[in-house]
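Here's the structure, in structure tokens; my notes come after.
What you see is the complex with one protein chain gone and the rest in place.
Per-chain numbering from 1; labels A and B assigned in written order.
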Amino acid sequence: MELPAQLEARFAELLRRYPRKRSALVPMLLFAQDQFGYLSDALIEEIARRLDLNVLQVTETLAYYSMLRREPAGKYHLQICTNVSCMLRGGYRILEHCQRRLGIGHKQKTPDGRFSLEEVECIGACTGAPALQVNYDYYENMTPERLDILLETLAQGAPPPPPVPHTSGAVHPRHPDEVPVISRRFGIPDSRTLRVYREHDGYRALEKALGMKPEEIIEEVKKSNLRGRGGAGFPAGVKWSFVPKDTDKPKYVIANADESEPGTCKDRPLMEFDPHQLIEGMLIAGFAVGAHQGYIYIRGEYRYVMNILDEAIAEAYAAGLLGKNILGSGFDFDLCTHTGAGAYECGEESALMESLEGKRGYPRIRPPFPALVGLYGCPTVINNVETLSSVPAVILHGGEWYASLGTPKNGGTRLFAISGHVNRPGIYELPMGYNLLKMIDVAGGVANGKKLKAVIPGGSSTPLLKAEECDLAMDFDSLARAGSMLGSGAVIVLDEETCMVDVARRIMRFYAHESCGWCIPCREGTAWLRQMLDRFHAGGGRSEDIPLIGELSQNMLGRTFCPLGDAAAMPTISIVRKWRHEFEEHLKGRCPYKPAEVLAGAD
Amino acid sequence: MAEQKQIRLKIDDREVTVPAGTLVIEVAKRLGIEVPSFCYYPGLSLQAACRMCLVEVEKAPKLQTACTLVAVDGMVVHTNTEPVRKARRDMLEFLLTNHPLDCPVCDKGGECELQDMTFRYGADSSRFVELKVHQPEEKWSELVYFDMPRCILCFRCVRICDEGMDVKALGVGSRGVYSAIIPNRGDHLECEECGMCIDICPVGALTSGTYRYKTRPWEMKYVATPCAHCSNGCKTTLSVRNNQILRANNRDLSGFNREFLCAKGRFGFDFVSHEARLKFPLVRENGAQKPASWEQAVRIVAERLKAIRDRYGPEAIGVLGSNRTTNEENYLLNRFARATLGTNNVDHHRTADYAGLAAALGEEAPRAMLRMEELREAKAILVIGNEPSYQNPLVAWQIRWAVRNGGARLYIINAQPIKLRRRATCFVQADEAEALRHLASGGGQLSAETRHALQELETEIRKESDVAIVFGAELYAKAIGDLVDFGRQLNGQTRYMALGDYANSRGASDMGLLPEFLPGYERVSDAAARERFGRLWGTELSVVAGLDARAMLNEAGEKIKALYVVGSNPVKTFEVPAEKLARLELLVVQEIFPTETTAVADVVLPAASAYEKEGTFTNTAGDLQMLRKAVDLPGVRSDFDILRILAHQLARLGLGQPFAARTPEEVLEEIRQHVRGYAVSLANLLAGGAEPVHPVLEADPKAYDVPVGAIFSSRDTLFSSGSLTRYLKMVRSVNEARLSYEELRNAK
Partner (left out) sequence: MSAALYELKTAVGALLKGFAVTFRNLWRKPVTEHYPDAPVNFMPRYRGIHVLQRDENGLEKCVACFLCAAACPAQCIYIEAAENTAENRISAGERYARVYNIDYSRCIFCGYCVESCPTDAITHGHGFELATYDVTALLYRKEKLLEPWPPQKTSAPAPLA
């Protein structure tokens, strides 16, 4: 099959990146889809041929990823997010408006083929909610009026340029309590370039690290109490120390940039404004564990972020900061990006590695853990983008300095993405252990002067806190004591007029959509609960459903193959327990908070 | 090998010692404690997807999956506590949400694992009131149907197809609750049609096109018997109702093939009830074959055989045996030819040189024969010639098992890029006999490149010990000598398996359906052997050298005046013109179907098939197994009975002795006592087990040779079975059956 030269070049480049050809599968499919609009049988056969796979291996892999499609979409593919953060700020209103205006529903196309519509899960624009994507371009802080203007411009031809900076809420006047460490270059013009990065201490940490022994680096990171920023909060230094020293297998460093936890949009600005900081962090991690290859697994929706990273990587190669004999130290390190294609599950580290190997993103049986058996069966360090971005500061200023910024056992600062019902949704870098109520004030307080009802403290998979429980320090241990989790640091604020049943419904809808289908409790449990909560919120609830919702969630909890089942169960359990009266109110008929029209969702 | 470390743990208050590295689910099984599971299947990769095997482990914060949990010293496991029971109940409740409750029409009802588990561990009522995910049933091939809503996504089918069969025709589509098994060609399957996916499915999601909606499992009786097709000797369990075979599978794991069966073993039973079966004797009268009674037909055969023998002498009569008749029948046929008729013109279509292997091994044979079960335990395997994946599917399965689960290294020498090369450590494409000559003595006509590749293979294989060697009909006589010479140079005990074509190819050879050998490879030229069998058979045996099959057929109408053919189709197999056979004064054929040969026969005697009689088969590896009779077909008689009746008739005409043995068991007893290497234990045999046989050919191995073309394979595929092919309706109904041997091999 003849392919356009540009795509050919891209394929050739992809095939050079990986030790195993199959790894190129998902990016190849996505790039081919960008070119042709969809994946035809001929295209699939061609890609299978090039990767020495059989067609089934390709079709079953692509069937897993929600961004890959077998049917053409419209010229402008509108993807409207209705997940919690967007929902709270009118995401459904935007969706309905769009449906009415275009006369099409979820996954439908206008007869002229110009527009297609899809209700999507969190696209990582929570501080700019409600948000949508047209193809790969982000449009945030949407209103029905702005949507009308956008649709009209699109209908006339060229799309208007997406607003800059892309991630709304990332650049804002600093609050006095903020401690800019990893976000300190946010807002500086051209901060993503190597020149500006170098002007602001860029790559000085790497120089320092290359002069240290690997064990010293790991020791320094251990001292810093830097804990995993992805959600689990595992100490990064300890994780690195598990990587075997004496092995003849290659080792890998992976940056987990598959940021998809609803409410979370901190990695996006980190890579957008400061890609070199991540590269530097990965270089140091690679040097510390003796790896010579790094991958940044970035979610498919963040295409422009990947382009920024690719440019930065190219700059770094040109400056001798990547490749062979870095800065004359004799240390070699190669780095490249790898795009996902729409799957929350791939944020789970073992599923991410399966996906990086070009397979369906099913999690792996653990143990063995990635530090011993990871990518391609080799020892692998996999960390969140924010964790790795914090590493240069730790090395440059010392672990003790970093640790002193936070609370005991919770070193440093953290990027909190505060979204939902606040006056100034945004990304704020605050020290670990900062008080949650104060944090809401940092973000301008509860919107429109309403009263606080609840807070989701760390992304949609964490148990919710009632307003009266919110006077606590935001660090891993304090939240664990409060029966919740710090998670990804995505704080979603819910005001007094929020229907908690609706929140539970929307959260479960997300997990049912993202369940990979591997294990029974998660696959069947989330789907069952989704149907039940949909019905319940629409007024079809029965009194026996209320304990059943809690019990079914409990039945999933701790019994699933990977943490996704827990992630679905925990918020649901907390909502049923803490706001049971709201469920009871729903038994009387329709939702007491909102008219029923809000429920016009898709499938 | 180093002594494996033992560890002690406690399950349900019972102490047990097991080797380190054992999975808890296996430990429990060893203790007879059931830990339910759907996705765990021994020999396949671990999934931990069904979560049914959750158990409580002391000091663990939450329930653990027994299928992935490796037992460690001092571990304390509970499998029957309230949390565990509740977890099982909850998992079943989840599973049943989208599972249709159509058990009364589901084929699996009555033997369904989900049904059993729900009975044992499930709740008594459903709390699910939402809509079930539904999709209409799909037909993936003539043999495989898929009912998506019934699927519980245990991925057994996907794994058995990929890991077990190396076909990878099944995958998973979509995601989450919409996940579904998908076939490799979008809406249909293109695969080896082995049907393993159907059998391994714990529920009724994958159903067999041949058995669908015919009956229910408890309505049938089950007869486990060796498969009638290839030479591997898989046990196939025939499900019989009303004297009809409705399906075949091996869910009871009755044979050494355990769960494995190929398309022929699983679907190739329908020839038994094919309408074209010969059901009454045919006798040629005035040029046309006319139905006759058994009395008439047998009398005519006896009288004319006697007349021809009287007129031309015993050497004018030839006897051609079968690859598919039982050992007892072959033994009787041998006696019939040599004692009753007095001729050594006895042969059959030889598909592997079993005699050659016995000759090359000599005294070493009992130690050096590789049994089918041992193949899966081998650590190093050398495959020379043949295409096991298509001609000897169980051999290929065992090899894949050894590579996958035992970490065995696989070395292949073949003139063609056979399918097993995908699992090979080292594959050399070369003419097999030449390559062997090179390995054994450095000679052989090979290109420099091939020599180099062979040298690499040799270097590697010399590092191995206890190599298992499997070879096809490409090697015979001297080449087997070369092979054994090479094998003797390797470390440890090298073992061999020759690969033949049909269910009792090996048995035909062992029972002496060869001109120069009496049963058990005793030479006709050996006076003592002749004397011994002569005494047993009540006559003096002829010493006149017999003709082999090709010679007999060439001499048809010339030196050979009468040919007695049992279950063989020489017109097709040996490509003899039918007119040539028509020149014979007497051609008698015992067959189950009309063939090109029966068409020119003077007398056709309808025989019973392998599923309609008793006796024993010896598979290609020398495993002796007993046949069990599944059904009856009125009108036909077993080859055993036919020979017995005929011998009786001939004895009345003054030729030979009547056979005293009335049942196959009596003949088996005689075989056990008098055929070298067949003195096996009856107890295991009667219990359905396989007993190794190892005939030894002692005298002067170097003197052994066979003419070129005497040994050749029919090169059957997964969808053909010699003369039976055209009567295998179900097997032939699949699209893949139309592919040629080469097309099948090259299909990806």
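Heads up, the rule we're going with is that contacts are C-beta pairs under 8 Å (C-beta built on N, C-alpha and C of every residue); 3 or more make two chains touch, one makes a residue touch a chain.
Computed from a predicted structure; not experimentally measured.
Participant: So which shown chains sit in contact with the chain we cannot see?
Facilitator: Over the full assembly, the chain not pictured touches B.
Participant: Specify the residue from the set B:105, B:288, B:528 or B:683 that touches the hidden chain.
Facilitator: Reading the full complex, the residue touching the unseen chain is B:105.
Participant: Of the residues listed, B:216, B:284 or B:299, which one is in contact with the missing chain?
Facilitator: B:216
Participant: In the complete complex, the non-displayed chain touches which residues of chain B?
Facilitator: Residues of chain B in contact with the hidden chain: 102-105, 109, 212-216, 218-219.
As a working rule, only the chains that are shown with their structure count from here on.
Participant: Distance-wise, how many Å sit between the C-alpha centres of chain A and chain B, to the nearest whole number?
Facilitator: About 54 Å separates the centre of chain A from that of chain B.
Participant: In the complex of these two chains, what residues of chain A are touching chain B?
Facilitator: 54-57, 59-60, 63-64, 66, 343, 360, 365, 512-521, 523-528, 531-532, 535, 548, 555, 558-561
Participant: Inside the complex, what are the residues of chain B that reach chain A?
Facilitator: My answer: residues 46-52, 54, 62-63, 68, 87, 90-91, 93-95, 97-98, 127-128, 130-131, 133, 152-153, 168-179, 182-186, 748.
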